[in-house]
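Note that one protein chain of the assembly has been removed; the remaining protein chains are unaltered in position.
Think of it as A, B and C in the order they're written, each chain with its own count starting at 1.
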Amino acid sequence: MTSWYQRKRTRELALVACFLAPALTIFFLYRLLPLGWNVLLSFQSWSPLKAAAWIGVDHYEEMLLDDDVFWDALTNTLIFIGCSPIAIALALAIALLVNSDLRGAAIYRTIVFLSYPLMTVAVGIIWRWLYDERGGFFNYVLRSSGVIDQPVKFLQSFDWALPCVIAADFWQVLGFYMIILLTGLQSIPQHLYEAARVDGVPASARFWRITLPLLRPSIFLCIVVGILNSFTSFDLVYVMTNGGPGHATELLITYIYKVGFGQSRFDYAAALTVVQFLLLVVLTMLANRLAGGNAGSLER
Amino acid sequence: MQRRQLLRSAAAFSAATVLSAPAIAQTPKKISFLTWNLVHLEAQIKGWIGGFTASRPGVEVEWIDKKGPEVPVYYATQLAAGTPPDVIDIQGALGLEYAAQGALADLTPRFAADAAIKGRYDQDYLANWVFEGKNYMVPYYVSKTLLFWNKTRFKEAGLDKPPANFDEILAAADKIKGGDKTGMLTLNFDWLYWPLMMMNGVDLLSKDLKTPTFKTAKAEEVLTRLAAATKSGAINPISWTGRWVEPNEAFATGNVGMLQAHAPAFFWIKGKGPWINGDTLGAAQMPGNWATPNSHGLGISKGSKQPDLAWDFVKYLTDSDVAMQFSRVASVLTGNKTVDKAILAKFEKDDPLAFQVLKTQVEHTDKMCGNWRLGNDSRVKDAFWPEFQSAMLGRKDAKTALADAERRVARELKRA
Amino acid sequence: MRRAPSWPRHAIMLVVSFLMLVPFYWVVKTSLTGENIYAYPPHIVPVDPHLFHYVDVWYLIPFPRYLLNSVIVTAMAICGNLLFNTAAGYALTKQFPGRRWVVLLFLSCMLIPFQATIIPAYLITSWLGVLNSYLGTALPLLSTIICIFIFKASFEAVPRSLIDAARVDGLSEWRIIVRIMLPLSKSAIATNVILTFIWSWNAFLWPLIVIRTSEMQTLPLGLARFLSVMEDTTGALFAFVVMVLVPGLTIFLMAQKEFIRGLTTGATKG
Partner (left out) sequence: MNWRRFLMHRFFVVPAAVAVLVAGWNIYIAFNDGGIIEGEVRDRAGAPVPGATVIFFERNFVYYQEKQRTVTDAHGAYRFDGMQVHVGQLEARTADGRQSERRQLRLWFRAQNAEVTPLIVDARRG
């Protein structure tokens, strides 16, 4: 008896292994090995032509004590990730509006999603023009409507630059968030709402006690995409402000790119990569606990 | 399980790099040529390559072109993989950084063996790529900064000739400003703004490039005056925040008095500013004839499998007939003395204004500044520029900005 | 109960749509007129619009060749994604030791930024010998983690009874997937196709590194030709952006219905 069960068990394990194998090889080759390479390199001083010399934690020391650009980039990245809940809230509001039995909801949904398939480099070019001090659209609207007389220097001012880049990123990613939340909304069984309505539960209470809890898995998915976004929007920051003015919009990912390829210091860039990876792991665990402890629906 | 897997994967990987034979099978006589954003000259470059391979049987030249910001990414990756392109076209100080890293082959012995070749080039431009006494690159196309002055704006302000010193620049800029008009604009990438400091006797580093020498009372005064001029609108703030498109666009609109930029900016602006002609735009040297060079050089990678063939290709590209065609189609000066003389003569006949502009590129080449032969130029630049910019935009006063800049530049020099 | 008035919702949605559409309008307008976008005052209505910038784009870069390369790379990425993600998603529905670790591994892989891993990724690709080839360009895109979890959830949504019945009839695992699982998660497939299409069609940095010759370049790499230092190509640049956008848009508009239902079973039923 047991041998048949064992044979069935091992056959099933073999099947699982061979089903997982292709995806795992891709991630092993293109994610884990590079991460291993970066971790190994972050403890060495190496350049493409010099032999690697083990230097222990010098890079991390330099990063934490000496390098104030690192701290600027870290705070900017945290602000960037910290703002994604605002985008998620906005997307939730739009999803609620579009989800209701509004005529033409499909058209609104398509319009809001239109911006996602656009190349991020193109989004950077367009928004750099929108914010332009002279011929930009925002300044034109503000000046012609008399709200301001002198044009506002959006991307050139130290305190406006980061919010503007975040707004441009919202514009592109809002559609994707909306779609995720919209589908979450559409799968909440209607009878829950009927029952609540019959009991005279006000709309706001229905939202807080039915819609939001049942939407938690979709919100977790949005938060994870928001965290990923802090490095997929590398092209956006690179094209719009290239980290300027000064280091006001420098994200960790643009700083890694500048240190690695601009200054050809791959060992220091590897140390920065390791620190960024650890930061993102911590943030994902936090989001996981926030979204109900079991990584939402992703890992049940 | 994950930690063990991480270590196992890292060990397996380092083994992989050791035996990473280049996958591209190198046919016996093949070299690769990496250019910096010359994709619009595809037809001409393919023609020159055809001319080179036709006269040398069994030779192939693979041409790769990348946009400016992507050249370092591509070249660094190829270096790490051990298959660097044989001949590379690199801009300004980045060439010195690759030389310092040992990525470029030393050309001094080749010059010694072939004195006539070295004689071809303008010696001051050639000297830009001498690192620790060794030549690493030859000029491909050269330029340095000059002062464009908008004659109409100058006439409106009652002036008729370009400023002769720093005070006159600020005074002229102050007279011209007003409403949408601003007095002066400058490019700021790759130290192009440095003549403004040099004419006041402020240099970044000592002669031995070891100690920062810019924290002086004079420098403080210059920075304070520049910051005040920016605040008042005499100097257009785009000078400190723009890159390439924004400042050129602003000057092309016609309401900026002066622009400090190099010759390629002229051809870009000419396409955008219909108002530009001989009577509305003047080209002159900056006061004290100071100028920061921004040139492209050709170098040979040390990892090249065919160094002699690569050197032959470099000589072919920079000899007179190919260089002549290149300078005519791209309207650039090539650093090859005979070619530049001929192209200047042609422009003098066809386009007097362009002649005025290009003439400044070959005059006073002994007064170049902002071209320290540093192995870590981009790190020193990234240390100095944000502080200078903060001072210009009024976020820091000149004293603290210079103090912070000195601390960070000194650290970069120590770490080199 | 009186239905809530719909006009305030329409008003809000119109404002949101306006904000989303303004940049698009400007791209299309500039692609028609090619005027200097920094001139003040900007013209709201296009001044003598013409379609010839699109013709310029066709000839400034070898557009058909780049389009073909992009289509091949994207097709390979989509096939790879469907194959690998379905297999991995199905495997994750099974119970096996270390299953939690594999999921954590997948989650952590998602967090490794691609920009920082270019050099090792290039070394691996050159070690595999697929440099400057369609396979080399498509290899890192062959599997995406979000899609694996979407397939996992949609497979779990399939009622157990169906699977047991099929196993009783003696169907092999692979046939169970193809006969029962896949038809029921058609929407997850649509989601995967659209997301993979968008991510591989717009990939810029990886093709830039792995492709050497210009015949093998994909569409986004053609962008560099329009940011040239020499000439004013604003009109052609925005025409190029529109031409790169159109395929992604048509795929989304065609598969929109399935796309929405895909995320439904994916994100919440779990």
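The rule is simple: a contact is a pair of C-beta atoms (placed from the backbone, for glycine too) under 8 Å apart; a residue touches a chain by one contact, two chains touch by 3 or more.
Because the structure is a prediction, the values reported are computed rather than measured.
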| item | value |
| --- | --- |
| Full-complex contact with the absent chain, from B:Gly119, B:Gly271, B:Pro352 or B:Gly394 | B:Gly271 |
| Contacting the left-out chain in the complete assembly, out of B:Ala164, B:Val329 or B:Ala403 | B:Val329 |
| Those residues of subunit C which, in the complete complex, touch the missing chain | 50, 52, 55-56, 58-59, 230-232, 250, 254 |
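Definition applied: only the chains that are shown with their structure count from here on.
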| item | value |
| --- | --- |
| Arrangement of touching chains [line / ring / star / complete / other] | complete |
| Farthest chain (mean CA position) relative to subunit A | B |
| For subunit A, residues contacting two or more additional chains | 32-33, 35, 37, 132, 134, 257, 260, 266 |
| Multi-chain contact residues (two or more partners), subunit B | 13, 73, 76, 80, 246, 249-250, 253 |
| Subunit A-facing residues of subunit C, complex | 1, 6, 9-10, 12-13, 16-17, 19-24, 26-27, 36-42, 83-85, 87-88, 90-92, 94, 96, 100, 102-117, 119-121, 124, 139-140, 142-143, 145-146, 148-149, 153, 156, 173, 198, 201-202, 204-205, 220, 223, 237, 241, 244-245, 248-249, 251-253, 256, 259-270 |
| Subunit C-facing residues of subunit B, complex | 1-2, 13, 16-17, 20, 22-24, 32, 37, 39-40, 62, 64-68, 70, 73-74, 76-77, 80-81, 83, 244-246, 249-250, 252-253, 264, 267-268, 271-272, 330 |
| Complex contacts: residues of subunit B adjacent to subunit A | 5-7, 9-10, 12-14, 69, 72-73, 76, 79-80, 97-98, 101-103, 237-238, 240-241, 243, 246, 249-250, 253, 302-303, 376, 378-379, 382, 386, 389-390, 393, 395, 411 |
